[in-house]
Every structure is written in structure tokens, then in C-alpha cells.
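Only one structure is covered here, and it is reproduced in the block below.
Missing here: one protein chain of the complex. Every other protein chain is in place.
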């Protein structure tokens, strides 16, 4: 299962996508955030803990308690600044 | 002194302008309305008495009590419907 | 900065927008309104205006908008004479560094113009008869809400 990162998270991580083996997949957004802290440096870990950093599951901004399932499209990004 | 008429008032009167001898000029907008009733037919007279019909003095919508002076630019017209 | 024009020529909104957007060095936000003649049972419009007073009144509306919001430029072009369905009757554009200001200024000028600029419209029906358009109370309501102060408090 792939997890996508955008904007400064992508930069901090140095990649736009991480691969997760499906059997290790956490069950909620909150749990995924904890797991991901080790994927990058301290600044990235802090971003994962920042409630302003959003998680989208299947292209919808998701609640921390949402259950993630195999095949879901998951992404993390900072507050949006388009327009 | 000339008085201008627009839209349906112009049509009712059959002209876009009436000439008033300065010495006969009434002192307020309200008095001018009364004087003008005889300038056209009954429908025109009714329009002159209609408070929805506006009078502009020097290109500003005027209160009924405004004093008209020689040299003023006076016009009557219905509610505006531009745009 | 403030430009008002009354014209008997067809209004080309596309070129107006190009010129309005280009006049400034990246102003931020541009909001435009264009009002077109509708078709259906109306086969033509004719617009009459009070020359001089129309420009003066619209100019005052633009200055009033600029005193309420930080706008960079406002432009109004209003067509008069015979207008066919689909043709543009009026164009209003406002620019600002802030999008809320551009939206408010454009809508404010349009709301005031509808009821406060000396222009009159008559419509030709399918049988060729002309009828003067009656003023609508709802247009007065839209203007009056700008003085109620509610909108500013929520903006």
C-alpha cells in the first residue's frame, strides 16, 4: 500500500510516496501517523504529530479515527493554500 | 428654462423637453409638478402626481421641497431600470 | 482607476477583461459582472439614459465603493440604444489586492447602478410591441442591504 506526501512533507521526506507492506498496515489514521514518525527526520516526525497536517483517505480529508483498509488511497499534506 | 423628460414621460408628453419662461418659474419641485399637470394628457398629469416619478435638479434626484432657481437643470423620469 | 463609459456600440467583455487585467502590475484579484439581454419572449431591448447624469451618478457609486473597500480600479461600461438577445447590457469590473474587496465593490456598484443610475429599459415582445420595464422592489432591497451594515460585519 502506498502513502503519498505533498508540499513540505514531500520535501522533508525526500520522496512523494512510501510503500507499506499491507500486513503491517495500521488500522486508523492516528496509528498511521505514529508509525510514520520514523520514516523521516525530526522535523518530519513533528509534522506527523501536527494536527494541522491533514490526512486524506480515498481523496477525502479523514478523521483521526477513520479505519484504513487495504486498497485505500492515503495521503498526508499541510493546510491547503491554492487560489 | 428647460425641463427634460425621459422614458415613458417623454413618450406621454410627445417631447423630450419643455420650455418655461423664467419669470413663471415655480419655487419648489412640488409646485413645478402641479404646474406641469396641464402640459400633457390625463395620464401625464397622473404621472406628475405620482411620488414614484422622480425629479432631478442639476443631475441629482431632488426632494419635493427643493427650491428651483433660474439656470437649474431640471428633469423628470420614472424609477430607473438600467443594468 | 475609475472609468465609466456609456456606449451605443456592442460591448466585447473579452477585450474589456483583457485590458482591465493588464492595466495593473499583478493586482491580485479581479471580479467582473456582465449582464446580458435574455431571449425568449423578449425580442429586443432599448436603453435610454440621461447623458451626463448617468456618468456622474455611476462615478459617485465607484468612489463610494472605493471609500469602503481597498480597491485598485473600477470600470463600468453600459450600453444604450437597441440591444438584441445575448448581447451585453452592462459590464462592471473591480480589482483589489484582496478578493473580498473586489467581490464587494463589484456587487455594490452593480446593485446601486440598477436603481440609482438614470437609465430606462423597454422591451419588445414577439408581436413587435414595446413595453417599459417596471422597477422591481427586490432591486431596492439589494441596494439597501449595503447600508444595513450586516454584510460588513460578516466579511
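Per-chain numbering from 1; labels A, B and C assigned in written order.
FYI, contacts are C-beta pairs under 8 Å (C-beta built on N, C-alpha and C of every residue); 3 or more make two chains touch, one makes a residue touch a chain.
On a predicted model such as this, the values are computed, not experimentally measured, just so you know.
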Touching partners, among the displayed chains, of the absent chain: A, C
Hidden partner chain, residues of subunit C it touches: 13-15, 17-18, 21, 25-40, 85-86, 88, 97, 99-100, 102-103, 106-107, 110, 142, 145, 148, 150-151, 153-155
Residues belonging to subunit A that touch the chain removed from view: 4, 6-8, 10, 52, 56, 59-60, 75, 77-83
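In this section, only the chains that are shown with their structure count from here on.
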Length of the line joining the C-alpha centres of subunit A and subunit C, rounded to whole Å: 48
Centre-of-Cα separation between subunit B and subunit A, whole angstrom: 73
Touching two or more other chains - residue numbers and ranges from subunit B: none
Per-residue multi-chain contacts in subunit C, two or more chains: none
